[in-house]
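Apart from one protein chain that is not included, each protein chain of the complex appears where it belongs.
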Amino acid sequence: MALLEVDNLKIQAMKDDGTPVPIVKGVSFEIKAGEVVALIGESGSGKTTISLASLAYTKPGLEFSGGEVRLHGEDLLTMDPLKQRDMRGQRVAYLAQSAAATFNPAITIGEQVTESAVLHGILSQEEATKRAEELYVALELPDPDRLGGRYPHQVSGGQLQRLMAAMALVGKPDLLVLDEPTTALDVTTQIEVLKAFKKVIREQGSAAIYVTHDLAVVAQVADHIVVLYSGEVQEQGPVDQIINHPTHDYTRRLMAAVRPTPTAGMGDDTEHGHGRSEAAIAARGITAGYGGIVDGEPAVTILRDINVEVERGDVVGVIGESGCGKSTLARVMAGLLPSARGEIVLGGKTLAPALKDRDRDELRKVQFVFQMADTALNPRQYIGDILGRPVEFYLGLTGQEKRKRVAELLDMVELPIAFAERFPMELSGGQKQRINLARALAGNPEVLLCDEVTSALDSIVGANVIKLLTALRNKTGVSFVFISHDLSTVGSFADKIVVLYAGRVVEQGPTDQVLSPPYHPYTRLLITSVPELRIGWLEDTMQTREAAAGIARGVEITAVGCPFFNRCPIAIPGTCQLEVPPVRLHGDGHQIACHHTLDEVEESEAGPQQILHGYEKPIMDDDAAKKP
Amino acid sequence: MTKKPEKTEVGYADLNGADKDLLHTALNRGASRREAIKMMAATGLSVAAAGTIVTSAKDAIAATPKKGGSVKMCPSLHGPDDRLIPAQFTSTVDYTRGRAHYNGLTQLNDDITPRPELAEEFSPNANATEWTFKLRKDVTFHDGSKFTADDVMYTMAQHYGDDSVSVVKTLVSEVKEWKKVGPYEVKAILESPNSDLATLMGEKQFKIMKEGSAEAYNADGTLPPGTGPFTLEDFQPGVRSRHVRNENYWREGANFDEIEVFAITDPVARVNALLSDDVDMVAQVDPKAVKQVESTDGAEIKSTPSSAYFGMCMMLDRGPGQNADFVKGMKFLHRRDKVVKSILKGQGTVGNDHPINQAFGPDFCSELPVRPYDPDQAKFHLDKSGITSAEVNVAEVSPGITDVCLMWQRECSKIGFDLQVKKVPTDGYWGAVWMQTPINVVAWNMRPTATIQLDIAFAPDAPWNDTYWKNERFGQLLQMARSETDPAKRHEIQCEMQTLAHDGSGMIIPAHNNVVDGHGSDIMGIPSLPLGILGGCEWPEFAWKA
Amino acid sequence: MGPMIFRRIVIGFITLWVVSVIVFFGLSILPGDAAAIQLGQAATEESLAALRAQLGLDRPAYIRYFTWLGGMATGDMGISNAGGATIASLIDFRLIKTLELGGIVAVISVPLSIFLGLAAAMYPGTWLDRILTFGTMSLVAVPEFLIATFLVLIFAVKLQWMPSIAYMSGGESLWEWLHALAMPILTLVIVVSAQMIRMTRAGILNVMNSPYIEMAILKGVARKRIILRHALFNAIGPIINVIALNLAYLVSGVVIVETIFAYSGLAKLMIDGVQTRDFPLVQACAMIFCGTYVLLLLTADIGAILSNPRLRKPK
Partner (left out) sequence: MSDTSANTEETGAAEKEVDTIDKFAELPDAPPKKGIKLSWVGKVSVAIVAAWVVVAFIGPWIAPFHEAEFIVDDSYVPSGGCPEMLEELFDLDEWTPDAITQYCTESDTILFLGSDYLGRDTFSRIIWGARTTIGISFVATLFAYFVGITLGIGAAVSGGWIDMVLSRFNESILSLPSIMLGLIAVAALGSTIPILIITAALIYATSVFRIARALGQDIMVQDFVEAAHARGEGLWWIITREVLPNAAMPLLTDFGLRLVFVILFISSLSFLGLGVQPPMADWGSMVRENMQGLGYGSYASIWPAVAIGTLTISINLIVDDISAKSGGSLAKKMV
C-alpha cells in the first residue's frame, strides 16, 4: 500500500458573495515510501494547495470540497483536529518556500528546529538538540554546535533554507513536503541546498512531495512527476518518461521554458544598424556604498571602481550572486544612490550623481525597473494612472492623448487595453512585471535599468518577459542594463556580460567570449551551477571541483586583494588576498581580473578533480545507519 | 412638589403647642425622622419645612451634650491656598478651621446677636462712634502663652493700611483706629457711627491671632497658635486638617475628641460620602439631593433659612442696562416661586429684588409686595426699550444659578426676546466677568446685619456695587441705619432702602437660598446661625455625637 | 543601545523645556491672576495690588518664567502663588499618593489585560472573544465618572461594603489601606484594562498572519504555545507601548477619579493649580507628568528592543 494516496481531491475558495471557486479539481496521485514525487506547474496551478492538503491544511479562504488524502490508508481530511495536530510535524513535515519569512524572528533556531519533535514527545529536548546538531552536520552547515543558539536573522538565506530541512527532519517524518525550497536562492547556493536535501532525504529514507516550477531542478531530485495546470493533473509518470518523452502539450511548454545551459554562441550580438560609436550610458570608476562619505570612501563600500560601457541599443547583462552589488550599480546609474567616486556619463554628457540634481529630461532618458513588481506598483492606483503619470510627467500629454499613449504602452507590453481599469493586485505576477516595464518605457527612455526583473517569476512567465524585452529592444532601440543572478537568462539575450563579484568586475566582455574559456574561476562556478535538464546532472557536477568553491562560504567585500580568494579553487595563497588582481585583456573588450595568466586559468580547467563533499562522511545516527 | 410653597418659611418656633407635643412624643417614642416628617407633612406642611422643624425639634428635646467621638466634616472646596490667617479667610473650609482653632472678641447667637467671647464685656458710647472691649484674663494660646490686648491690637492691625491683604478691610473701614487702653482692654474709635461693630467682630475674619504669628507662618509655615476649642494636630493645605480637643480650653469647650476637615469637591460624591456614612457632616448639599438624603436612614439635612442670595446683575452703566425699561421689563420675567420650588427644591425663600429676607427678622420689609411674574408687563417694557436681544454671562457661583438663567431664557423666548446664556468658568469669574460684562450673575453670603447686607453691594460708594446703582438717598438712609438703635425706626429706614433697591437697582434676586448641609442622624446640637454652613461654621465647639 | 538611551534622554529634556514654554503661555492667556482668583469676590484695587506685591506677581511675566527656570535648574521648584507653601511640600505628599494608586492599579490591570487580551486572541470569533471585544468596547465608550459613580452607588451606598471616598487619616494597616482605595482602584482598573485588552488582542492578531505562525500550525504546535511563544514575542513591542501610555495616564490623567473619591493626587493638584493660576505649581506638575511620560516611553522602547532579537543582537 502506498504511503500517501491523494484520491480525487477537490479544494475550493469562497468568493465574498459566497459562490465557490474551484481551485483543485479532482486531483489523484500516490506516493510510495522513500519516493520523491514532484508537483510541477506555474503559479496558480494549485500545486502548493495540493501539497498542503497532505497536512490536512488549507490556506485561509480555501476549503476541502471533496476527495480523500490517505496517509497509511487513514483519511487525514476527516481526522479529528487534535489527531491532525499530532500528525503535523510528526508524520508529515513541511518546508516552506521562503525560509526567511517562515522562521520566527523572535525564537532561537535551535528551539524552532527541535520544537515539533519535543512537543510531539518523540524526543526529549536533549535528544532533539543532539539530533538537530547531527542534521546541521549532515546539511553542511557552519559551526553546528553553536548554530542552535543563534537567531534567524543572524544566518544567511541558503543556511536558513537548509535549517528548514533540519526542522522538518528532526521528527523523522514519514513524508516531507518541500514547497519551492530553492526557487529564491542563487544558483550557486541552490546547488548546495539541492545536494543537501537529496542526501538527507536518501539517508532518512523518508518520502517527499517536491513542489516546483523548475523542471531542471525536478530532474535532479524527483522519482515521479505530476504536471499540474489550474488545479488539474495534465500528465504524470516516472521522471525519465516525463523529462525525456513528454506527451502532453503543457509539459512540453514547461520544457521549452527551461533555461538552456549558457554556452558560447547563444548570446545575441546581431548588429542593430546603429553604430557603436559612443556609449548610451557609461559608468566610469564608480565607487559607491552606504553611510557618510569621507574623501571618496563611503562608510560601507559596496562597489569599487567599476567601469562599464553600454553601447546604443545593446543589452548589457550584469551578473553575480546576491550581495555582489549589481543592484547597487543600477541604483548608482539611476541616481538613486549618488556615487562616492567616479561619474555616470549619458550620451557623452556627465550626469549629476544625485537624482535631485538631474533635470527632468535626463531623468526621462534613464529609467529604472524595479525587481518586485508587487511592491514597485502602487497598490492603490489604477494601471491607467500608473502608466499615465510618467506620460503626463515627461511628455506633458493629457486627456485623450494621454489615454492614447497608455493604450500604446499596454499594447507594447502585449496586455489588453482593458487592464487600464484594474488595480495591480488584480494582475498576475508576469502581467505586473509587464506594467512595470511599460511604466519605464512611458517616457521613451534611452536606457532601461532592469533589476532582476525575471527572478521572481515562474520559468514560463520569465521566459515570456525575456522574449518581450528582446522584442522591445528591436522595436525601440533602447539600451538595456539587465541585472540578474541567473547566467543563463542573461546569456540568452545579452550582447555583453559583466560579471560582478563582491563589488568588483571580475570579468566582462561580449557574451560569446565570456561564456567560452578562458573563464574567470568565478564565472566558471556560475556556469557550472546552472542546473541542466538532465537526470544525474547534480551528482556529476558535485564531482567537479568548482562546486567545492560553492560550499558554505559567505561573500566578503574586501578593500584589498581578490575578493574571490576565499572561495577560489586556484587561489595563490599570499598573493590573491593581498594584491588587487591585474585586468587581463583577451580579444576585443574581454577582460578578466585574475592573478593567473589566462593560459594558467585555461589549463586549470582541465579534467574534473575528486574532492570531499561530505557524502562520504559517516552520519552519527543509528536509524540512518540501519537504513539501506 | 408641595402644594403650599408659600408655607415653606414656617419654622419650629411657629408651631402651635399641640403640634409640638405631638411631634415630641413621636420622636421620644423613637419615631424615625422620616416618619416624623411624613407626620408633619400630613398637616399640610412642605416636606422641606417639615424637615427643618423636625430637626429643630430633635435639637430641642436633645438631652445634654455627650463628650467624645471623632468626626469627619467635608466642605465643598479646598486647595493649596487653604489659609490659617483669618484676615485672608475666603472659603468655608477656612472658616471651619478658624472656628475650631481661634476665638473672636464676640460670638454670634443664632439670631445674629453678639455675645461675649474673648471680650467679656463690650459697649458702644452713646452715638456708637466708640466701642470698648474688656478682654478675658484667663485665656491662653495653645502654645501656653497668655492672651492679652497686644494680640487684639496685632490682629486688628491686619485689617488696615495699604499693604493689608485683609478681605474684610472695607467692612471696618469706618474704624479710625484701635487703642490699647490697658493690658486687657481695647477701644475702637470710629469716624462714623456703627451700632453693629460688636456683631461684626463675631465674623470669621476677625478671629484673634497671637502677636507675630502670621509673619512666622508666612515665613516658614509654623502653625500659628490659637485660643480655640481645638488644637491643630495636622494641616495640609488642599488635603486635610486634624484638630484635637483643647483640654485646657478657657471654658466648657468642645465635645468631640477629634475632628478632621477635608473637602469633597464633587457634589454627588459629597452626598454619597454622607449616605455611605464615610463622613459625619457635609456642607452645601445640592438641593436636588435633599430628597435623597432625607429618604436615607442615618442621614439628615440641616436647612437654615438665610438671607444669602443669588441674582442677575444688569449693570446700569453699560449695555442694555442703561435702558430703564429693559431693566424694569426683565424683573417681571421670573417665576420666583417656581425657582424656589423646582430649582432650589424648596430649600430657599422667594426673593424680591433686594438682598433682605425674613432671616433678618424685624429688619425685613414684609409689607413690600413680591414682584409678580407678568410677561405682559415685561413685554410692554421690553418693546418700549426697543432692545430685542441680550447676553447674560453665567458661572455656577451658587448651585442652581445657571438653571435660573435657563428658566429666565425660556421666559424671554416666550415673549419673543432673545436672551443668550453664556456659561463661563468659575475661576477668574470675579475678576474678568463680574462687574465687567453688561449682564452677569452674583451670589452673596448672608451678612451679620441687614445694614451690612445692603451696604456691601448697594451703597452708592460701595466697591462691590455690582449694578452700578448710585442712589444718594439710599446712601443717606444707610448712615442713619448704622446709628439707629430703635427697632421701629430702624424698620422704617430699612423698608425704604429695600423698596429703593427693589425698584431702582439693576439687580434681579429671584430667591434667597437656605444654608443646606447634611449630617449623620447621630450628630446633635449644630447651631442654626444662618451666616454660613453648619450653623455659621459654629458647630465645632457645640455639636456632639450621640 | 547605550547611545540611543543617551540620545533619548537629551531629547526628553528638550521636550520638558518645550512643555514648560507651552504651560507658561497657556497660563498667561488665562483671565485673572493668582491674586485676583484668591481674593475673588472680595477683591478691591488696593487689596489686589497688595497681594500681587506679596506674591511677586508685579514683576513682568518673562522674568517670573526665567526665575522659575533658573530655580528648576537648581532643583528648586519655588513657592506656590496660592497659599505660599513650597511647591515641594505640596508635591511630595501627593506624588506618593499618585504613585501608590497608579502602582497598584498597574499591578492589577496589566497582567489582567494581557491575560484577557491573549485569551481573546487565542479563540478569535468565539463567544469569549465576542464578549471581551464587545465588553471592552462598551466600557471604553462610557464616561469615567459614570463608571465611578455607579460603582459608588452599588458598593458604597447600597451594599456599604466599601467606602465611597478614598480618604485616609494615616496609620492604616495594609488591609485598611486597600479597603480605602478599593473603589478608585476598581474604577481605574476597569478604565485602563478595557483599553489594554483591546490593544493586546489587536497586537497579537496583527502578527497572526505571518508565515511563521502558519509554519507553527503546520508543525503541529498547539494553540496555546502558538500564542504565547510564537505570536506574543513578536507582538510585545506595540503592546508594551500601549501599556506605557496607559501608565502615563494613570499618573497624569486621573483627575476625575481623584475628584470623585476625594483622593489628593497630582492630577487634581494640577487642575487646582490652573484654576488658581498657580504658575510654579502647574509647571512643577507639568514637569513631573512630562518626565514620567518620557521615561515610560523610553522604557517601552527599551523593552521592545530587548524583546526583538533583530535589534538586540545585530548580525
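Read from first to last, the chains carry the letters A, B and C; within each, the first residue is number 1.
Operating definition for what follows: contacts are C-beta pairs under 8 Å (C-beta built on N, C-alpha and C of every residue); 3 or more make two chains touch, one makes a residue touch a chain.
Keep in mind it's a predicted model, so treat the numbers as computed, not measured.
Student: Could you tell me which of the visible chains the hidden chain touches?
Tutor: A, B, C
Student: Return the single residue from A:L336, A:L395, A:I535 or A:L598 that touches the missing chain.
Tutor: Touches the omitted chain: A:L336.
Student: Which residue, A:L141, A:L178, A:I286 or A:L377, contacts the hidden chain when the whole complex is considered?
Tutor: Hidden-chain contact among the options goes to A:L377.
Student: Using the touch definition from the top, which of A:K32, A:R146 or A:R252 touches the missing chain?
Tutor: From the options A:K32, A:R146 or A:R252, the contact with the absent chain belongs to A:R252.
Student: Taking the entire complex into account, which one of B:D150, B:D403, B:E496 or B:D522 touches the absent chain?
Tutor: Per the contact definition at the top, the residue touching the missing chain is B:D403.
Student: Which candidate, C:L116, C:I165, C:I213 or C:L281, sits in contact with the chain we can't see?
Tutor: Going through C:L116, C:I165, C:I213 or C:L281 one by one, C:I213 is the residue touching the chain not shown.
Student: So which bits of subunit B touch the chain we can't see?
Tutor: Looking at subunit B, the ones touching the missing chain are residues 1-3, 47, 267-268, 271-272, 275, 286, 288-289, 291-292, 295, 338, 341-343, 345, 395-396, 402-403, 406-407, 409-410, 421-428.
Student: Name every residue on subunit C in touch with the hidden partner chain.
Tutor: 11, 14-15, 18-19, 22-23, 26-27, 29-31, 121-122, 124-125, 133-134, 137-138, 140-146, 149-150, 153, 157, 202, 204-209, 213-214, 217, 222-223, 226-227, 248, 252-253, 255-256, 259, 267, 270-271, 274-275, 286, 289-290, 293-294
Student: Extract the touching residues of subunit A with respect to the undisplayed chain.
Tutor: Output for subunit A: 15-17, 21, 42-45, 57, 60-61, 81-82, 84-85, 229-230, 249-250, 252-253, 256, 334-336, 355, 358, 360, 363, 367-368, 370, 372, 375-381, 389-390, 393-394, 413-416, 418-419, 422-423, 425-431, 434, 439, 460-461, 464, 467-468, 470-471.
Rule of thumb we're sticking to: only the chains that are shown with their structure count from here on.
Student: Measure off the straight-line distance from the CA centroid of subunit B to the CA centroid of subunit C, and report it in whole Å.
Tutor: The answer is 40 Å.
Student: Roughly how far is subunit A from subunit C, going centre to centre by Cα mean, in whole Å?
Tutor: 52
Student: In whole angstrom, how far does the Cα centroid of subunit A sit from the Cα centroid of subunit B?
Tutor: Those two chain centres are 90 Å apart.
Student: Can you list the subunit C residues touching subunit A in their complex?
Tutor: 210-212, 214-222, 225, 229-230, 233-234, 307-310, 313, 315
Student: Using the touch rule from the top, collect the residues of subunit C that touch subunit B in their complex.
Tutor: My answer: residues 30-33, 36-47, 49-51, 53-54, 80, 82-85, 89-90, 93-94, 149, 152-153, 156-157, 160, 163-165, 167, 169, 259-262, 264, 269, 272-278, 281.
Student: Where on subunit B is subunit C touching in the complex?
Tutor: 72, 74, 79-83, 88, 90, 162-170, 218, 221, 236-240, 242, 260, 262-266, 268-269, 272-273, 275-279, 425-428, 430-432, 434, 442, 444, 463-464
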